[in-house]
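Removed: one protein chain of the complex. Kept in place: all other protein chains.
== chain A ==
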Amino acid sequence: MGYLEDIGTYFLMLKRTFSGFTKAGVLKELIFKEIDDLIIGSLGIVGFIGFFVGGVITLQTALNLTNPLIPKTLIGFATRQSIILEFAPTFISIIMAGKVGSFITSSIGSMRVTEQIDALEVMGINSLNYLVFPKIIAMLTYPFLIAIAMFLGIFGGLLAGVYGGFVSMDEFVQGIQQEFIPFHLAYAFIKTFVFAFILATVPSWHGYYMKGGALEVGKASTKSFVWTSVLIILANYIITQLLLSA
């Protein structure tokens, strides 16, 4: 019964988020603030993780390629495929569920427990539109972050591969251009958009509908991280099944 009710309130939340709009000028400001908090504020960590995990993927591939019959270009190829298909969109999104997700839950949650949401409602402001809508719009720029992770991941792989002495620059570059299927990129970015929507709305739901005090805000953030990750993993499976296994 509980889960069904939760799903119900989630969709009611979405419906109310896209109605009763706040003044355009105010909304615009809120959107820019969210882009700053959610996206720009994550550039550092996403770039860092992208770069080093890209390097590790290349190292792992190279170290496991002991058969001399397999061409060295496979290193670049495997790096590109893992990063574009899974590592950048999915892995980074799980990390973002921790960073951005718990930030959203705790900021909306503390507004709930300190009656700031009530204050908005008393003033006749649709608090869901005011709080959640700008986050959804800001997260439309999330693919930009993932693109950076892709680029830095492959770049990190190149540096690790070439300067680690596993592969020549030419072989690696040849590898990352090999059998390139543009649809894979489309698949990756379709996933990214879905994850962005989950990242904006699921933590918002956890914050908005929480009850209790400061302690519960912490609990809600943890729960929000778990559910956001679970939903990203499930969505990843479903989208992959639908788009790639045809």
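Quick note on the criterion: a contact is a pair of C-beta atoms (placed from the backbone, for glycine too) under 8 Å apart; a residue touches a chain by one contact, two chains touch by 3 or more; residues count from 1.
Note that contacts and distances are computed from a predicted model.
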**Message:** Missing chain, UniProt name, options "Phosphonate ABC transporter ATP-binding protein", "Septum site-determining protein MinD", "Ubiquinol oxidase subunit II" or "3-phenylpropionate/cinnamic acid dioxygenase, small subunit": which is it?
**Reply:** "Phosphonate ABC transporter ATP-binding protein"
**Message:** Using the document's definition of touch, tell me which of A:L4, A:A24, A:M123 or A:L215 contacts the absent chain.
**Reply:** A:M123
**Request:** Over the whole complex, note the residues of chain A touching the chain we left out.
**Result:** 22-23, 26, 107, 110-111, 114-116, 118-119, 121-125
